[in-house]
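A single protein chain has been omitted from the complex, and every remaining protein chain is retained in its original position.
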Amino acid sequence: MCLAVPGKIVSMTQDGSAVADMLGARREVSLRLVPDAALGDYVLVHAGFAIQVIDPQEAAETIALMRELDELVEEELPGAAGDRA
Amino acid sequence: MSAVSGPQAAAIDFSAFRDPGLARDLIARIRGAVGNRSINLMEVCGTHTMSIGRFGFRSVMPAGLRLLSGPGCPVCVTANRDIDRAIAIARIEGVTIATFGDMMRVPGSTSSLAAEKAAGRDVRIVYSPLDALRIAEDEPGRQVVFVSVGFETTTPAIAACLLDAAERNLANFSMLCANKLTPPALRAIADDPQTRIDGFILPGHVSTITGLAPYRFLVDEFGLPGAVTGFEPVDILASIELLVRMIIDGTPDIVNAYRRGVNADGNPTARALTEQVFETVGATWRGLGELCASGLRIREEYACYDAQRRFDVHVEPTQEPRGCRCGDVLRGRIAPDTCPLFGHACTPEHPVGPCMVSSEGSCAAYHRYRV
Partner (left out) sequence: MADNTVLLGHGSGGQMMKRLIDEVFLEAFGSPELLEGNDAGVGELPGTGRIAMSCDSFVVTPPFFPGGDIGRLAVCGTVNDVATSGARVRYLSCGFILEEGYPLDDLRTIVRSMADAAREAGVRIVTGDTKVVGRGSADGVYISTAGVGEVPCGVNLSGANCRPGDVVLVSGTLGDHGIAVMSTREGLAFATDIQSDAAPLNHLIAAAMDAAPHARCFRDPTRGGLASTLNEFADASGVAIEVDEDAIPVRPEVRGACEMLGYDPLQVANEGKMVAVVPAEEAQAALEAMRGAPYGENAAIIGRVLELDPGREAHVRVRTGWGATRILDMLVGEQLPRIC
């Protein structure tokens, strides 16, 4: 538990809900759990609710960190390149 | 999957978390770090069970690294009696049951919601509890009962939905709630002398709500590390690597490896809604037995939306399926394929226990993916 997918808020309504776009599949979601969510934000969508705003900065930093550590692979683990399928 | 021309590119590149090159490197790093050691990691989230199966990770992990599935499937840990109660309510004339797809095929003592639907009861699948509300509004002649299971990820949505019903004064709507809390299950596993777990892959979306504090006890009382983990291949592999290093170095900690989806403090708004609607009570978990302060009950103030109080039904005597070892599977004591029923008497087509029928149960995932 639980299945939540990232969606981009593409429109907002007066009553605390929004339309989230998940790679082109669009669904109404309630923003009751994330009242500060804004148009254009990415949110995690679960059971028709946005449960968190996704932080793009964190996303970028995590990937950058992993790619940096990546460069250490060849030094740390000789022969690791052999594992590349 | 290869992308075919689609809508405008997203500003966040989520595909990076599926990057095959990054995944391969992480696998290599894990293999290098584990070497010949024997390490047991457990995840406690049905979605992790499915993801690990779907991504085929066990086929590329080092031999000594075991990825175990714990009591993270809320459907699997729901006690038979709770399912039997939902079925008893489904049989009442005029009742429409609305349920997540997850619950449909789970066997109770003698039936299931799917079997009840086949027998002519009004059982409908919804994606969101708000869809159940909509049914209640559109069909005032029906008593709509939403069957709720789930952990901390789902509970705030259920709470919000109940408050919505109260605000609209919907007389023909109620919920049957068997929601539970994750930390008590973690504690039961950590405390279990029959299982040796060296570290936990912690549920990403539960943590979105709870934050990291509820897991501290794993380090403080048991010296066990935990990594809050997302659901993409790179997320899971990165967490496994982090855990392996903490285990080998003897530096247990609770690490947030899903920073884009989890704040250290979680989602306080969501928790407040949960708190407003639900109170914590003891609950019976399949496989783990009675765990105190592990379940949620609708508060007295909202009792009129509690289907358990609204419908006075006779619930049939609980029967546990003979030979079913779901309890031991849920505790990580045995692997699915060592249950004597696995693959013979108990298959996805004819499941005996919930671990096989639930789409993210350990046995179902194991049978489906064979990893």
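To keep things simple, chains are lettered A and B as they appear, and every chain counts its residues starting from 1.
Rule of thumb we're sticking to: contacts are C-beta pairs under 8 Å (C-beta built on N, C-alpha and C of every residue); 3 or more make two chains touch, one makes a residue touch a chain.
Since the model is a prediction, treat every value here as computed from it, not as a measurement.
Visitor: Of the residues listed, B:23, B:44, B:189 or B:209, which one is in contact with the missing chain?
Guide: B:23
Visitor: Spell out, residue by residue, where the missing chain touches chain B.
Guide: 1-4, 6-7, 18, 20, 23-24, 27, 46-47, 50, 53-57, 59-60, 73-75, 98, 100-102, 104-105, 114, 117-118, 124-127, 131, 135, 150, 154, 233, 348-350, 358-360, 367-371
Visitor: Could you please point out the chain A residues that touch the chain left off the display?
Guide: Touching the missing chain: residues 1-3, 5, 7, 19, 21-27, 45-47, 83-85.
The criterion applied here is as follows: only the chains that are shown with their structure count from here on.
Visitor: Between chain A and chain B, what distance separates the C-alpha centroids? Give it in angstrom.
Guide: Roughly 20 Å separates the two chain centres.
Visitor: Which stretch or stretches of chain B touch chain A in the complex?
Guide: Residue positions touching the partner: 6-7, 10-14, 16-17, 21-22, 24-29, 31-32, 45-47, 72-74, 100, 127-131, 150-151, 153-154, 156-157, 160, 203, 205-206, 208-209, 234, 238, 259-263, 267, 269-270, 273, 360.
Visitor: Across the complex, what residues on chain A touch chain B?
Guide: Per the touch definition, chain A meets chain B at residues 1-4, 6, 8, 21, 23-24, 30, 32-35, 42, 44, 46-49, 51-52, 54-56, 58-63, 66-67, 69-70, 73, 76-77, 80-81, 83-85.
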